[in-house]
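With one protein chain withheld, the remaining protein chains of the complex are depicted in position.
In this document, chain identifiers A, B and C correspond to the written order of the chains, with residue numbering beginning at 1 in each.
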Amino acid sequence: MVVDLAADDDLYKAIILEHYSRPPHKGPLPEHTHYDEGINPSCGDEIELFIKVDDDVVQEVNFDGVGCSICLASASMLTKLLRGKTVEEAKEFRQAFKDWITVREPEPSPVDLDELEALGGVRNYPVRIKCALLAWETFEGALRKQSVN
Amino acid sequence: MVVDLAADDDLYKAIILEHYSRPPHKGPLPEHTHYDEGINPSCGDEIELFIKVDDDVVQEVNFDGVGCSICLASASMLTKLLRGKTVEEAKEFRQAFKDWITVREPEPSPVDLDELEALGGVRNYPVRIKCALLAWETFEGALRKQSVN
Amino acid sequence: MTLSETRLIDKPTIKKDFPFLDGTIFLDSAATSQMPVPVCESMSEHYRLGASNVHRGVYDWSVRATDKFECTRRKVAAFIGAQDERECIFTGGTTDALNLLAQTWGETNITAHDTVVVTSMEHHSNLLPWTQLAERKGANLIWWEVTDEGELDLDQLPEILAAQPKLVALTWVSNVLGTINPVEKLIPQLKEHGATVVLDGAQAVPHMPCDVTKLGADFLAFSAHKMLGPTGIGVLWGRAELLEEMPPCRFGGSMILSVRRDRVRWAEIPHKFEGGTPNISGVHGLGAAIDYLNSIGMDKVRKHEVELVTYAMEQLGQLDGLKVFGPQDPARRSGVISFEFRGIHPHDLATIIGREGVCARAGHHCCQPLMKNLGRQGTTRASFYIYNTREDVDVLVGALKKAGEVFKDVIL
Partner (left out) sequence: MTLSETRLIDKPTIKKDFPFLDGTIFLDSAATSQMPVPVCESMSEHYRLGASNVHRGVYDWSVRATDKFECTRRKVAAFIGAQDERECIFTGGTTDALNLLAQTWGETNITAHDTVVVTSMEHHSNLLPWTQLAERKGANLIWWEVTDEGELDLDQLPEILAAQPKLVALTWVSNVLGTINPVEKLIPQLKEHGATVVLDGAQAVPHMPCDVTKLGADFLAFSAHKMLGPTGIGVLWGRAELLEEMPPCRFGGSMILSVRRDRVRWAEIPHKFEGGTPNISGVHGLGAAIDYLNSIGMDKVRKHEVELVTYAMEQLGQLDGLKVFGPQDPARRSGVISFEFRGIHPHDLATIIGREGVCARAGHHCCQPLMKNLGRQGTTRASFYIYNTREDVDVLVGALKKAGEVFKDVIL
């Protein structure tokens, strides 16, 4: 019944609450090559992103910080989904997710968004889109700050 | 006919236009004991008042400056009517005029306002009340600045 | 149960004047209040009868607008207990008022030798103008701390008095904790020690009787949009002696006596501080809002709030895992209730109760230093006003239960 409730919820899908409860890649990553922090000024949520790029591939990503379920679940999904992608692929993936989540009636995304599809419900809650995007903007910021050469 | 027109006018009575055209006491008064200038900030009109008090009596008053017909006629009437009054009488007279002109439906004034009664029409033009009062406020300012002892 | 409430605020009138509240449980009046139809109409009237600028035109429309404008100034003065309407300056809001103050009074009075006190429960609007000023001037800055109960730490008062601060920036009512600071006790002591006291009245003036003369404060700021009026208009009240000495800081039309190339003379107060075309319809709206509040009576407004808060504290208290921040005694707090519920993030909580038709606020409420003290990023906040009822509280409680359901399996 609990699972049903979550499944019925247009926003708080089970997979989101699962990532929120038990993020697989949370905590600082001492040997990162890229880092940035993101702030949502309206709620004060703060995300840190630790990225280890090697050989032009995102080897590891971890996040840390405090935030709402949407924000942290999205961050956790990021850490899972960007692992192993080349920097270029990661950037494209980020853009695809952003494009998909910020339009009212999205086309199917050109890339497979995987678990992120569960976040589609935020479209009904426009202010929460920022929450879903915070980690991804932070990712972009981290790469921009210290561009991969 | 011209005189009629002016007489019929609720604001621009003949006596007002007469004072405006030919003020009897205009121009600086070198041997004044009191002086002040008044400004109407909304139109830029400026009045100077020169007062000679002797033996506690207003011996002479002149005005100078630029302004509209109401402002200058009122100033000119002042220079005529305050002459010969004691300072105390002049102050009372000023107050009586102010009280009379600033209420919508005045009681007959306790003092004889003489020609000033012609200014009663400004009550229909509330912003112009300031014009009618400028010289009188300046008179008060001049006395205050350099109080008669 | 709702009987005494009905006696305080007439429900049919509220229903008629706030028709859009039907079906919405609006619990965010601390952010901005709703506007009753009569206030809205009074604002439109300015335009529908023919708009005009104020203080300058000789034609009838301008006279009408100017009369109403200055008449509202008198109304404001009476509403807050000011002795002289010239002490009331129209601004764009509380934030605008406090910044204006920092720019004129602050710039000319605070030096590197002075001490400035801010409390850690200040809204950013009564915090940053002063911390930035202190930094710019190299002045000494003291933070007046808040106790675990969410009240100003009175044990720190001797230290503060000993520092002889030039300025104390103090909120009358906290927009997060609901705490009503004991300003009538604090102000005389602070002033005895030479302080100028700036009261942030944004959350107080709309909710309780105000008498600045009795309080003895130096400055008070508040916003119309939190008291049934429109956005874009607020008031800075200050004691005439202080205002007269302050230089103007917004230069333009209407604030001058005369302008020559080599010499500018400023207008008298309050006009000296009101450069440019003011928010005329906003002022009209503020006037109408004051009329509306006066027609209820500020005593009743406050009583209604105490009743509601009492009921809300009781009901919320019965929810497992719910913690209300700030004073627990309803008599010591306003109609602002910040709470935490089972560790659910305020954003999530506000979203879920929002789906049940409850408008509440989540976040730091522009009080980040206070959040730091509370050890939180943010809180969920419900705030009441004249149109709220016990039923609203019941809906809130029901909505919170639903949120509990959604997050029941979440480990935090």
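Structural remarks
Quick note on the criterion: a residue touches a chain if its C-beta (ideal position, glycine included) is under 8 Å from a C-beta of that chain, and two chains touch if they have at least 3 such contacts.
Given the structure is predicted, the values throughout are model-derived calculations rather than measurements.
Partner chains of the missing chain, restricted to those shown and counted over the full complex, are A, B, C.
The missing chain, though absent from the display, is touched by one residue of C:K166, C:R333 or C:H347; that residue is C:H347.
Of the options C:Q83, C:T277 or C:T310, the residue whose C-beta touches the omitted chain is C:T277. Touching the chain that is not shown, out of C:L128, C:L161, C:A240 or C:V395: C:L128 (per the contact rule at the top). The missing chain lies against chain B, touching residues 2, 5-6, 9, 11-12, 17, 20-22, 42-46, 66-71, 125, 128, 131. Take chain A: the residues that touch the chain left off the picture are 39, 41-42, 44, 46, 125-128. One chain of the complex is left out; on chain C, the residues touching it are 20-21, 24, 26, 28, 31-35, 37, 39-40, 43-44, 47-53, 56-62, 92-96, 98-99, 102-103, 123-125, 127-129, 131-132, 143, 223, 225, 230-233, 249-254, 256, 258-261, 264, 275-282, 347, 350-351, 354, 358-363, 366, 368-369, 372.
Note that in this section only the chains that are shown with their structure count from here on.
Comparing the centres of all chains, each the average of its CA atoms, the largest separation from chain C belongs to B. Centroids of chain A and chain C (each the mean of its C-alpha atoms) stand 38 Å apart. Annotation: 46 Å between the Cα-based centres of chain B and chain C.
Residue positions of chain B in touch with at least two other chains are not found.
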